[in-house]
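Of the protein chains in this complex, one is absent; all others appear in place.
So that you can tell them apart, the chains are marked A, B and C in the order they are listed, and the count of residues begins at 1 in each.
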Amino acid sequence: MIDRKKFKHTIQIRVRNYEVDWQGIVHNGNYLLYFEAARIEYLKHLGVKVDMKSIQGEGKVVLVRNEIDYESPAYFDELLEVSTRMSFIRDSSFAMEGIIEKNGGEILVARNVAYHVWLDPRTDRPKTIGDDFRKLVQAFESTDCEISWTSMNVW
Amino acid sequence: MIDRKKFKHTIQIRVRNYEVDWQGIVHNGNYLLYFEAARIEYLKHLGVKVDMKSIQGEGKVVLVRNEIDYESPAYFDELLEVSTRMSFIRDSSFAMEGIIEKNGGEILVARNVAYHVWLDPRTDRPKTIGDDFRKLVQAFESTDCEISWTSMNVW
Amino acid sequence: MIDRKKFKHTIQIRVRNYEVDWQGIVHNGNYLLYFEAARIEYLKHLGVKVDMKSIQGEGKVVLVRNEIDYESPAYFDELLEVSTRMSFIRDSSFAMEGIIEKNGGEILVARNVAYHVWLDPRTDRPKTIGDDFRKLVQAFESTDCEISWTSMNVW
Partner (left out) sequence: MIDRKKFKHTIQIRVRNYEVDWQGIVHNGNYLLYFEAARIEYLKHLGVKVDMKSIQGEGKVVLVRNEIDYESPAYFDELLEVSTRMSFIRDSSFAMEGIIEKNGGEILVARNVAYHVWLDPRTDRPKTIGDDFRKLVQAFESTDCEISWTSMNVW
């Protein structure tokens, strides 16, 4: 289960009017966009390059699975807090969790787990994630993220 | 697991240019929109009223969980086939599955399970789904959908 | 022509990755959404109620025309400044102008004029805009907005 206390990175997103559907609530597809925007800010904060060149460069990261639980609706003009953490890094995959809260954390709006795989852009096959990425995450997450190190494979 | 043979309803969606991201592939958030558009066509096909009045009327259906697996990327102008089925109906909840395929079903693009709950619009609490909805689904899905009938509760 | 010096309200919007298209630049449809988000913040700043209840209440505002000039592309993660002003208020219509700039105002990204009409929600016909709206705008814009007062019609 998602552990609230392990989240250390939060951005604010204000609900825009065109994100609200005919029921007067944020359309379910937009939460997924909020989570993604928050993951990018998280990675930038850690020092990971997130741009078109790096995406088309040595490693290509693809999203392979998204799980989203909708808990409470959000409304137009509400200020949402979107928190992100890295929950694990394995050989060629990693998972990021997100939560959206409102009213100063009182109300949980939605939860997300997004699973990613690192591909070799030449072959489109999974590729061992580099230690530089693991180090940036560990420096921020410390023991809150389960990281399996590639060097462990050596020993 | 999702069983391909149980899907009996399919719509076609052509990828529009603004649905493609900087990697040249359909942005992950759009698959979720495709699945939803297909669910609505499925429900209309079965004879379920899907409009603003019915949504604000006696029963209110909310999406509570989405699971999406991204299998292969889709590109601009490709013709996608989005298939939908109802996999189960319980007391106050139901699940719909979707798959997106291309190249005449040769390539699986994405899979989805969307869990819904029926709410009483006055109290926002789960409400037993009416038999009329179950009957419309059974007429189309026959034994492919696990339906628990409310009348069974009586016996 | 749009007069840069007359703009007194600015919000910041950071370009999100899913707003960028396959050319690596913000898709043209998103500028229109940025301008709208900025108009809503402008109206809120002036004290105008912008919510679902007021929209469905005594007066209904509809957008009747949009003109957008695209000057320079914006890229992922750039910080945009979106400025808004009311340029005129007539009997039942008003126009709002917007500009999007980046690099601290050095580069003009896009310009917009959005024409609105105030409708009577019962008849869907144009309705004279109330003086309370004009007063809120005048208090902010002073002589920078051409306002024709309904009371002038009386005299």
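Heads up, the rule we're going with is that a residue touches a chain if its C-beta (ideal position, glycine included) is under 8 Å from a C-beta of that chain, and two chains touch if they have at least 3 such contacts.
Everything numeric in this text was worked out from a predicted model, so none of it was measured.
Enquirer: Looking at the full complex, which residue from B:24, B:47, B:105 or B:130 touches the chain that isn't shown here?
Expert: Considering all chains, including the one not shown, the answer is B:24.
Enquirer: Can you list, in ascending order, the chain A residues touching the missing chain?
Expert: Contact residues on chain A toward the absent chain are 17-18, 20-22, 24, 27, 29, 76.
Enquirer: If the hidden chain were put back, which residues of chain B would touch it?
Expert: Where chain B meets the chain not shown: residues 16-18, 24, 33, 36-37, 40, 44, 50-52, 76-77.
Enquirer: Contact with the hidden chain only, please: which chain C residues?
Expert: Given the touch definition above, chain C has residues 22-23, 28-29, 32-33, 36, 52, 55-56, 62-70 touching the missing chain.
Everything below uses one rule, namely that only the chains that are shown with their structure count from here on.
Enquirer: What chain lies closest to the overall centre, CA atoms only?
Expert: Checking distances from each chain centre to the full centroid gives A.
Enquirer: Quick one: chain B and chain C, Cα centre-to-centre, how many Å?
Expert: Spacing between the chain centres: roughly 37 Å.
Enquirer: Would you mind pulling out the distance in Å between where the CA atoms of chain A average out and where those of chain C do?
Expert: 33
Enquirer: Going through chain C residue by residue, note those that touch at least 2 other chains and give them in order.
Expert: 17-18, 24, 76
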